[in-house]
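Left out: one protein chain. Kept in place: all the others.
We just call them A, B and C in the order they show up, numbering each chain from 1.
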Amino acid sequence: MSHNSFGHLFRFTTWGESHGPAIGCVVDGTPPGITLKAEAIQHWLDRRKPGQSRFVTQRREPDAVQILSGVFEDQTTGTPISLLIQNEDQRSKDYSKIKEQFRPGHADYTYWAKYGVRDYRGGGRSSARETASRVAAGAVARAVLNHVLPKPVEIQGALVQIGAHKIDRAHWDWAETERNPFWSPDAAMVPRWEEYLDQTRKAGSSVGAVIEVVARNVPVGLGAPLYGKLDADLAAAMMSINAVKGVEIGAGFEAAQLTGEENADEMRMGNEGVKFLSNKAGGILGGLSTGQDVVVRFAVKPTSSINTPRKSVTVGGEDVETSTQGRHDPCVGIRAVPVGEAMMAVVLADHLLRHRGQIGL
Amino acid sequence: MSHNSFGHLFRFTTWGESHGPAIGCVVDGTPPGITLKAEAIQHWLDRRKPGQSRFVTQRREPDAVQILSGVFEDQTTGTPISLLIQNEDQRSKDYSKIKEQFRPGHADYTYWAKYGVRDYRGGGRSSARETASRVAAGAVARAVLNHVLPKPVEIQGALVQIGAHKIDRAHWDWAETERNPFWSPDAAMVPRWEEYLDQTRKAGSSVGAVIEVVARNVPVGLGAPLYGKLDADLAAAMMSINAVKGVEIGAGFEAAQLTGEENADEMRMGNEGVKFLSNKAGGILGGLSTGQDVVVRFAVKPTSSINTPRKSVTVGGEDVETSTQGRHDPCVGIRAVPVGEAMMAVVLADHLLRHRGQIGL
Amino acid sequence: MSHNSFGHLFRFTTWGESHGPAIGCVVDGTPPGITLKAEAIQHWLDRRKPGQSRFVTQRREPDAVQILSGVFEDQTTGTPISLLIQNEDQRSKDYSKIKEQFRPGHADYTYWAKYGVRDYRGGGRSSARETASRVAAGAVARAVLNHVLPKPVEIQGALVQIGAHKIDRAHWDWAETERNPFWSPDAAMVPRWEEYLDQTRKAGSSVGAVIEVVARNVPVGLGAPLYGKLDADLAAAMMSINAVKGVEIGAGFEAAQLTGEENADEMRMGNEGVKFLSNKAGGILGGLSTGQDVVVRFAVKPTSSINTPRKSVTVGGEDVETSTQGRHDPCVGIRAVPVGEAMMAVVLADHLLRHRGQIGL
Partner (left out) sequence: MSHNSFGHLFRFTTWGESHGPAIGCVVDGTPPGITLKAEAIQHWLDRRKPGQSRFVTQRREPDAVQILSGVFEDQTTGTPISLLIQNEDQRSKDYSKIKEQFRPGHADYTYWAKYGVRDYRGGGRSSARETASRVAAGAVARAVLNHVLPKPVEIQGALVQIGAHKIDRAHWDWAETERNPFWSPDAAMVPRWEEYLDQTRKAGSSVGAVIEVVARNVPVGLGAPLYGKLDADLAAAMMSINAVKGVEIGAGFEAAQLTGEENADEMRMGNEGVKFLSNKAGGILGGLSTGQDVVVRFAVKPTSSINTPRKSVTVGGEDVETSTQGRHDPCVGIRAVPVGEAMMAVVLADHLLRHRGQIGL
């Protein structure tokens, strides 16, 4: 049990607060002999970087990752990989309000109630800034997957819903996700979300979102019943991301409305073995990967830092109306897309290393 | 990492196949000095027992639990508690079909693809029979919660949806859940579900369901950021139950549609400390319990054993039409209610033991 | 962390008290497709069984093991293997003394001080009876080693010292260990130990012993620096056996007296790769197996149940002189030989499963 680590044979441990000197992670379990350069990790960090559109937080950080160990002459050595990202945008700010007043819907209150001492600056440990470490670990996980597997695993995420506005799945185009600031797979949705988020920001409000992450070329047999199920680990992985309130696999909650006939993915023999005629299971049956695409969806609540005053209490036990000043992130879910991709990579890499002996890889 | 264990300081390990000589679990971490009799565990097992209405599987088992260790003169001693349940209803049956043909939507195929050897009788290890061990472990977890906490934790589950038929939350009555075979909190829904399930069974079909589990009197501060979050563990716990495809906390997927104002649970000072004016968070913020009710919902897919023929393949690699003969469970979700309660108890007991030093208990 | 489990990918969990209804273990992580019959496990249990010579405890138990799960048609299925041994020799006895008075040198006092409630009958959980579960788990571990490795691992233990009487290593003959009740590899030592132990028992006293366990055909590369070292796990494994007070690898404490020249095992190229010219390292360098024999030694203290009165205190806080009545085990170290072998098998099987992906097995 370690509260700041995730995974078993592929395992990362994150550390760092939003406004401390740096954040980072230690990635353990990477097999030796994998080419790994800082630039390859940087590529994925740049995808996540804030300040890239008007719809996400304006904190500007280069987020330049340094590899401090575990790599020798651009090759992993099998020893732990320490990754460090300096915190540069620690503008001197007035933190008296956030120090004294709990933001409703935020971890302010629970951290204070449990730990007493807390680094309240910018959310401290509960800041979404920690997700940069996840993305860095996810980049290493991708390298592991590509190294061990004969066919590279492809992991892609998309935003499928902002507020009540859901994309039209008939319009789904993965290439489109790289062309708009929302990772929307539906081009037609982009202007509607832009308008909706502009309104939301102007209103000093925020909204939630739903993200879908898909992994292709996952071999059959990752996961282990009954408490090392691939879907149970994916659920924990996604639920551990800040602000996530729900996770589903394949048909998910929709499965409750299906009949057995509709839900059961039929099978036929194909040229390369069993072929499924549908994927309601989201690529997982009995906790084990089926060889189909692994499909995970998760819901992100609206950010709790809003400009509208809300009823709250102070550290000293007084009732108060509180609100967050200045610019804020109207939809924190957008930035969760690369984080969900990273967690998918980490879970798959961990299970690959756990089960490779069993599945002949 | 252990594939058949769950929890850390309170931890259980299950074993057993549907048609082997017995099933059971070892519960480790129970503090000493807690009164524990077999009858107290039996009470919860009887709640889960199949064959109690025409809507659940007709397997008839006394499911009598034996305590083999860890209890001396009706008191726990702090050593591991071994619980054993004999399998009695192992009717000699023709398993040739289930041995040869994969049921679509079932773990048959993935177990076979990964492990080769499998005990296919009655689903073997992937049978819902394993959940009896969870319920037994949950009974011990409840005893731990009640022993350590000054105020007993109350855990209750309810079925809130079968197929497309959702209960009316305005009718919610916890007492009602004990009066009908569905754990429905909405009396008006009972006859509708009865009719719907009778039709479903007659049609040789099955349907999914949604279960809600609520825990009251949970102290503030259970859980630990960032990878030991209470919600992440609850998500893993529920997703590890057979046939579960989605998990949500509090507002869950609905949170995606809320604004920041709607989602943020406002606070006021009350006589016994902070009071929340709503519970969209489902009792968890930043991975830590808030002191409000912990609310979890999960979706169960329709059982894959249906009488309608579906396209499938055989172990030998031939295309086939397959169906399950005989009586079957039209809605396996009904039996998941006590299992969800048990997993809630286990997660809370584990976190209580992990964090009691920090929260003064 | 689980207090009653050992290992990671190969992992067993033991349960049971000396005078409860049964003892047993759950073995998790066994690959599927390994032939495993109860008789094969029984073979190793019979080696350990008490009552086989006048030098060990006279408790007579058939110690018949039952396989309750994880094996189907004599083949492992990859699911947890539950092993159960009934306790039959639970003679009704007067436990009032052991209940009230702490035996000096025994766990009586610490269990009582920590747990309050304890099953004092026959030592309860702290009884050496628990080691039967270890031997059963070790039997499964041997099957795993033999299944995964191209060349069977051979594990053998020997008693090398009783009291101050050490065997002469120049006389070492492994075959001899199977021919005498002490597992002595030195035939000449057998009559001397017999005489010494007869005296010891007549005097109502007891003595300690040193056990050596050797594993042959261990592949290069088991273990992982820096906190998953093979030797660190072996040290924990052996130190977890009842009454063990010291563990050493290869030259062990003797290494403190060696010069660098003496200690460094020189190497030469042989027909099958690197050959070492000596084995001071005991087959482990940097926490990784070298391919040489893995050699572990451990010291067992004299049993604390002796007939001679010693100063002690009672549960009620009174000074007292206490002694154990009746027959006792003059040298509990004898029975530790098969237990040490079993723990060696378990550690190697666990590391084999953890590292097989890396070392091409």
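Note that contacts are C-beta pairs under 8 Å (C-beta built on N, C-alpha and C of every residue); 3 or more make two chains touch, one makes a residue touch a chain.
For clarity, every value in this text was computed on a predicted model and none was experimentally measured.
With respect to the full assembly, the chain omitted from this view is in touch with A, B, C.
Annotation: of C:Asp28, C:Asp63, C:Asp119 or C:Asp231, C:Asp231 touches the absent chain (contact as defined above).
In the complete complex, the residue from B:Gly16, B:Pro31 or B:Pro338 that touches the missing chain is B:Pro31. The residue from C:Ala141, C:Ala251 or C:Met344 that touches the chain not shown here is C:Ala251.
Residue in contact with the omitted chain (choice from C:His19, C:Arg48, C:His106 or C:Arg335): C:His106. Although one chain is hidden here, its contacts on chain B can still be listed: residues 1, 9, 31-32, 78-79, 148, 225, 353-354, 356-358, 361.
Not every partner is drawn; the one left out touches chain A at residues 1-5, 8-9, 11, 13-17, 20-24, 26, 28-29, 32-33, 66, 68-70, 72-73, 75-82, 84, 114-119, 124-125. One chain of the complex is left out; on chain C, the residues touching it are 1-6, 8-9, 14, 102-107, 109-111, 113-115, 125-126, 130, 161-164, 200, 205-210, 220-221, 224-229, 231-240, 242, 245-269, 274, 277, 280-282, 285-291, 299-306, 308, 310-313, 317-319, 333, 354-355, 358-359.
One rule holds for everything that comes next: only the chains that are shown with their structure count from here on.
Fitting chain B to chain C on C-alpha positions gives a rotation angle of 180 degrees, to the nearest 5. A comparison of C-alpha centroids places B closest to the centre of the full protein. Centroids built from CA atoms put chain B at 26 Å from chain A. Averaging C-alpha coordinates per chain places the centre of chain B 39 Å away from that of chain C.
Looking at chain A, residues 1, 9, 225, 354, 358 sit in touch with two or more other chains.
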